[in-house]
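Removed from the display is one protein chain of the complex; every other protein chain stays in position.
Here the chain labels run A and B in written order, and each chain numbers its own residues starting at 1.
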Amino acid sequence: MTIIKRIFEKREITALAFLIILFLGVGLRNPDFMNTQSISTVLKGSVLYIFLAVGMTFVLLTGGIDVSVGATLGISAAISASMIRDGSSVVLSILLAIAIGLIIGLINGIGVAIIKVPAIIMTLGVLGITRGTMIVYTNGKWVENLPDSFKVASQANLGGLNFYFILAVIIVALVQLYFSRGKTGRFFAAIGDNVEGSILVGIPVKKITVIAYVASGFCASVAGVIFASQVGFVTSNTGLDIEMVAIAACVLGGVSLSGGIGSVIGASIGAIIMTAINSALIFLKVPSFWNKSIQGSLLILIVVSDVLIHKYFQDKARKQRLSARSSFVGGDK
Amino acid sequence: MSEKKSLIRLNEIYKSFADNEVLKGTSLELSEGEIVAIIGGNGAGKSTLMKIIMGIYPLDRGEIYIEDKKINMSSPSVALEKGIYLVPQEPLLFPNMTVEENVVIGFNQNKSELGEKLRNLIKQLGWNISLSRKAATLSIAEQQLVEILRGLLREARILILDEPTSTLTFNEIQSFFKLMKDLQAKGIGMFYITHRLTEVFEIATDVVILRDGEITINGPVSDFTKEMLIKGLMPDSVENVKEDLENDLVGNKEDLVLKVDSLSGYGFHDISFSVYEGEILGLAGVVGSGRTELAEAIFGMGEITGGDVLLDGKSIKGYKTKEIIDLGLNYVPEDRHLNGIFSMADVRLNTTSAILSRISKVFINHRKEKEITQKYIDDFRIKVTGQDQSLKSLSGGNQQKVVIGRILSSNPKVIILDEPTRGIDAGARGDVYKIIYQLKKLGLAILLISSDFEEIYELSDRAEVMYHGTNHVALSKEEITMDILTLAAFGA
């Protein structure tokens, strides 16, 4: 059992192994799935989810949740796309879109950390407000006819890899470095792990919680800009339900929804898995309508086994502790 | 006092919670290299005092001096800065982080420097602990070591150890004491809270006994004998509720109701005793002796690995809680807030929570519910503004009366009372005792679990003493004295 325990502690590795097996398994049936083009399509397609999952990881580590990221993605995509279409400077448009994401994150953070609204309620409310605002802004119309230069950026390659994917990898690496090496990096997980302990060792719990939501908003808005560039148009449904995919990706990659456990690398691998399942179905010539139920089953399977394994070890530790107490008789005579 | 440098001095500390005065002008001093053992029963104020030192609770009145400078201990960060570190009874580690991360978190220094410092510290102490293990995989003893490392890395001069040995095994205790002596040699001062008198003589330099928020004994260990300490732990005059009530007693001990036969489980093993109709059997033992685990196992909420429980001659082993309640055994849990009351709900909902299916089929019979509730309010003189008063607005004593009412409403033959007067003021305590006597008169078999030996002494017809998971001492009524109870429960 300790081996199983070890493996489950390194969930990034299990997730990666799963991803490799997925590629190999599908590759056996259809070798085309393993060629560079197919792989690069999967990686390119996963960029959005990687960004969302990275932001979500900040929040989940603190023991919270952010379901507003889909709407944030939508509004950032709409704003940046419409400004660029109308001839504004690309840089300015992107900066504004990102500022919107930061503000939404700040509102979420203040609501959760300072006003103490439960995270699911706060972000659900902000989801409604943001999505409504987005559609009011676009008047419910599509934002189309983006300049080619903006769209072309999504096709840019560097050494065979998609430019946005490289950007995502850099961000993931930086955040991972921050979480493991930065002075305040471990604070996020500490809050989700043991709030009382965090207060006692002097962690600024409120400030760190706010930062987590701001990070999530930031990542979602970057994902929004990338969406606009990759897809080339923004509909009023952009980002709808995408928060569910992001959360699922995190869980697949070993981020715990009760806080304290997880890494951005795991979350990113989870995000790639979510995209890879989709492509795998195409290559297996399985109708794409299977996609959601496979994702759902996988998610349930993973959380259930996580819970059961955790319970098993917790129970075992408790029994050991109690037995140790009662087996020792008259020792301090 | 001594020539050694004073580390911390507490002067006339007062602290109340609501109308419960926990500390009544407590003064205490700790100097370099001293280990001051603090002993006292539950609710004596030990933990409160330590939490005041740590800045977790603000004090009502009094002064704290650190190295002879007056300090306003307003928050844990002030205490940490002044070199105080509390090793809590249940370590507050981050279970998903490694040992190293747990120790260095919250510091402002460079991580690799800290890591280096930590490794040196461990080498210096001669410990063998892997820094890369997750805290969740550590034993309680190891977790305590990590807590101590936290304190040492912060260069704490004052360590507060809150019952560190209560969850340790014999060997772990020995190595722990060795560590304490090492630290002592380095000039670190320690407050050592414990329940075990033998440990006081083994490790402490000074001893302080707290009783009801006042210090009854304070001085070098060498000035005292164990008997003197036990005397210090006991109240000046044992209240005479007992005699008033004893006159009414009918001593029929005929029908065996509950029989526990070599019962084993996690936290207790090979426990045997019997409880007869109209009898109170006291089960004495300190916190952590396995009493509550035993009670919960009998009540169908914990695992039984061996032995049997017979209710009216019929085995109830493996039955579900609901079935056990219906068969006539009910339980007043130890932790009232966690397991006993529905704080948001009103008196009526609380009283009838265990008998819903008896008073109603599908729809709640409100009339009957009100009758039952009113009966217990009247019988037990529960002070409420009405049946719809919420439990959280009642005093501890009245809450406990409601819980006992709930237990009785199920018409039990046996009731297990686990620490029935914990956190209850003296007046209400008398009321609860009277209720317990009433129940006895009604012919109920009562198992009274308590770490308050005065309570066992006052109420019990017979007593069993639990120590480290077994009941190795059985006392008849004549044998129950505070001395014997205390000695047996502290393992002496």
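Just so we're on the same page, contacts are C-beta pairs under 8 Å (C-beta built on N, C-alpha and C of every residue); 3 or more make two chains touch, one makes a residue touch a chain.
We take it that contacts and distances are computed from a predicted model.
Select, from "ECF RNA polymerase sigma factor SigK", "Outer membrane beta-barrel protein", "TolC family protein" or "Autoinducer 2 import system permease protein LsrD", the UniProt-recorded name of the complex's unshown chain.
"Autoinducer 2 import system permease protein LsrD"
In the intact complex, which of the presented chains make contact with the chain not displayed?
Across the whole assembly, the hidden chain touches A, B.
In the full complex, which of A:V251, A:A267 or A:A280 touches the chain missing from this view?
Checking the options A:V251, A:A267 or A:A280, the one contacting the hidden chain is A:V251.
Would you mind spotting which of A:L92, A:I121, A:V152 or A:I170 touches the chain that isn't drawn?
A:I121
Pick from A:M34, A:I199 or A:A317: which residue touches the chain that isn't shown?
That would be A:I199, which touches the missing chain.
For the chain that got dropped from the picture, name the residues of chain A it touches.
65, 111, 115-118, 120-122, 124-133, 135-136, 139-140, 195-196, 199, 205, 240-241, 244, 247-248, 251, 257-258, 287, 289-297, 299-300, 303-304, 307-308, 311
Can you list, in ascending order, the chain B residues touching the missing chain?
Output for chain B: 17, 22, 42-43, 47-48, 51, 56-57, 287, 299, 301, 320-322, 324-326, 331, 333, 335, 337-345, 349, 353-354, 356-357, 360-364, 406, 422-423.
The rule is simple: only the chains that are shown with their structure count from here on.
Using mean C-alpha positions as chain centres, tell me how far chain A is from chain B in Å, no decimals.
Their C-alpha centroids are separated by 44 Å.
Contact residues on chain A for chain B in the complex?
9, 181, 183, 186-187, 189-190, 193-194, 196-203, 260-261, 317-333
Where on chain B is chain A touching in the complex?
So the residues of chain B touching chain A come out as 76-77, 80, 92-97, 101, 105-106, 108, 111, 134, 136, 139-140, 150, 167, 169-170, 173, 196, 198-199, 202, 266-269, 288, 290, 293, 303, 467-470, 472, 491-492.
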